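Removed: one protein chain of the complex. Kept in place: all other protein chains.
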Amino acid sequence: MAVCIAVIAKENYPLYIRSVATQNELKFHYTVHTSLDVVEEKISSVGKALGDQRELYLGLLYPTEDYKVYGYVTNSKVKFVIVVDSSNTSLRDNEIRSMFRKLHNSFTDVMCNPFYNPGDPIQSKAFNGVVSGMMVQTG
Amino acid sequence: MAHEAPFQLLHSELIHYICKTADGADSENGRSVTKLENMGFRVGQGLIERLTKDTARFKDELDVMKFICKDFWTCVFKKQIDNLRTNHQGIYVLQDNKFLLLCHMSAGKQYLEHAPKYLAFTCGLVRGALSNMGVKSIVTAEVSVMPACKFQVMIQKL
Amino acid sequence: MSRQSNRTTDSKKMNSELFTLTYGALVTQLCKDYENDEEVNKQLDKMGYNIGVRLIEDFLARSSVGRCQDFRETADVIAKVAFKMYLGVTPSVTNWSPAGDEFSLILENNPLADFVELPDNHSTLVYSNLLCGALRGALEMVQMAVDVKFAQDTLRGDGVTEIRMKFIKRIEENLPAGDE
């Protein structure tokens, strides 16, 4: 279960950030923002790497003392970032993957909503619902 | 949902509507063609997003182009692009020898003038798809003999 | 090529998506062009009509359905054949009026409205109104004047999407089709 989920535009500005209410929201903004360094590095190294399987899932971006940050990039260069508590060791890699899949599917639907203007912040209720499903329930 | 009748009819309604409303001030159909193009753009964005959901990340521009010519075209127009050429300097020419949206128009010179209207949406479609893949471009189409047509994609380097 | 994906399978689905998205683009364009939702609804109905009158030929050609005996049969053909053929869904036919001249098509999911989320400032927009026009137009071509409208719409928070159809009259053969 995630403590923060973010969608980042092609141009690296946030389209959607949601974090558990209890903790300092700003901190997560910073965490997500800094994680983009790694994302960009991974993206740019496509093709350079010898055995590069060009997966959309970027895996663990970097571990901090208290969080694990995972990344995923769509072919449209939109990034998803999921932050989980590093104390939460139960979470398996493929669970993270499936979370990203869910996100991606829901995001695609948002993109297909004719009333949504790509590049604008995401306000979709449906998307919000999907995200809520993945967040650590608090209070 | 076996076939594309509804889409084709919708498409021609689209053109009919746009060109009808375009009369008066901006009757020169340049403006209405732009409108069609923009609608196509938005649709292209959405389609490619769905279409590339399960594919591996693209290596480069050419990789994207190929995808447009094969998968994308197949899904939208039921066939692949017949011929893709490039000068390796950001210009690609996609040729479709039997373009779906022109098939129902009887070949013949008198229709050639209407061709732009029937291609604008598709130009937008391609441009939108590419732009969503991070490839900024200008897409133009030309018809010499119906129902064959060429789409020229000019990549805009940033 | 590197990505020989099994696209062919979902290409049908893609095509429906192409249709859905294109329709979406049309609706938003109309919303830009017209002052209020009422006019948009009207325009959609009109375009639906134009599509309907053309689509019916295609329909009769593909489906080998003959002339319908009564309105009930018509309802079934619409639901089981037409909708299936063109939208890939089969609405249920219910709520017959005692006189048998009025019924509802209940759509569990409405392909036109996949992905759509109506913004608040379009509360009175009947997003899928094209369908009404199409039905009206198509039936008119087989000498049936009907009145079609949305009774419920999931987009506006209803549980299901319901299209209400009312039979008005038979049109005499020689009468020309109504205006467009």
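By written order: A, B and C. Residues from 1 in each chain.
In this section, contacts are C-beta pairs under 8 Å (C-beta built on N, C-alpha and C of every residue); 3 or more make two chains touch, one makes a residue touch a chain.
Note that in this section contacts and distances are computed from a predicted model.
Peer 1: Choose one: "Exosome complex component RRP45", "Centromere protein O", "Trafficking protein particle complex subunit 11" or "S1 motif domain-containing protein". The correct choice is the protein name in UniProt for the chain not shown.
Peer 2: UniProt protein name of the non-displayed chain: "Trafficking protein particle complex subunit 11".
Peer 1: Touching the hidden chain in the complete assembly: which of C:18, C:31 or C:135 does that?
Peer 2: C:31
Peer 1: Consider the whole complex, including the chain that is not shown, and state which of A:20, A:61, A:83 or A:99 touches that chain.
Peer 2: Going through A:20, A:61, A:83 or A:99 one by one, A:61 is the residue touching the chain not shown.
Peer 1: Could you list which residues of subunit A touch the chain missing from the display?
Peer 2: 11-14, 17, 25-26, 29-30, 33-34, 36-38, 41, 61-62, 64-65, 114-120
Going forward, only the chains that are shown with their structure count from here on.
Peer 1: Measuring from the mean C-alpha position of subunit A to the mean C-alpha position of subunit B, what distance in angstrom results?
Peer 2: Roughly 32 Å, centre to centre.
Peer 1: Determine the centre-to-centre distance between subunit B and subunit C, using the mean Cα coordinates as centres, and give it in whole Å.
Peer 2: 26
Peer 1: At what distance in angstrom does the C-alpha mean of subunit C lie from that of subunit A?
Peer 2: That gives a centre separation of 38 Å.
Peer 1: On subunit A, where are the residues touching two or more other chains?
Peer 2: Within subunit A, the residues that touch at least two other chains are 112, 114.
Peer 1: Where in subunit C do residues touch two or more other chains at once?
Peer 2: 17, 21, 24-25, 28, 115
Peer 1: Which subunit A residues qualify as touching subunit C in the complex?
Peer 2: Interface residues on the subunit A side: 109-110, 112-116, 124-126.
Peer 1: Going by the contact rule at the top, pick out the subunit B residues touching subunit C in the complex.
Peer 2: Those residues of subunit B that touch subunit C are 1-7, 9-11, 13-14, 16-18, 21, 35, 39-40, 42-43, 46-47, 50-51, 54-56, 59, 63, 66-67, 70-71, 74-76, 78, 121.
Peer 1: Where on subunit A is subunit B touching in the complex?
Peer 2: Residues 10, 43, 46-47, 53-56, 73-77, 104-105, 108, 111-112, 114, 118 of subunit A touch subunit B in their complex.
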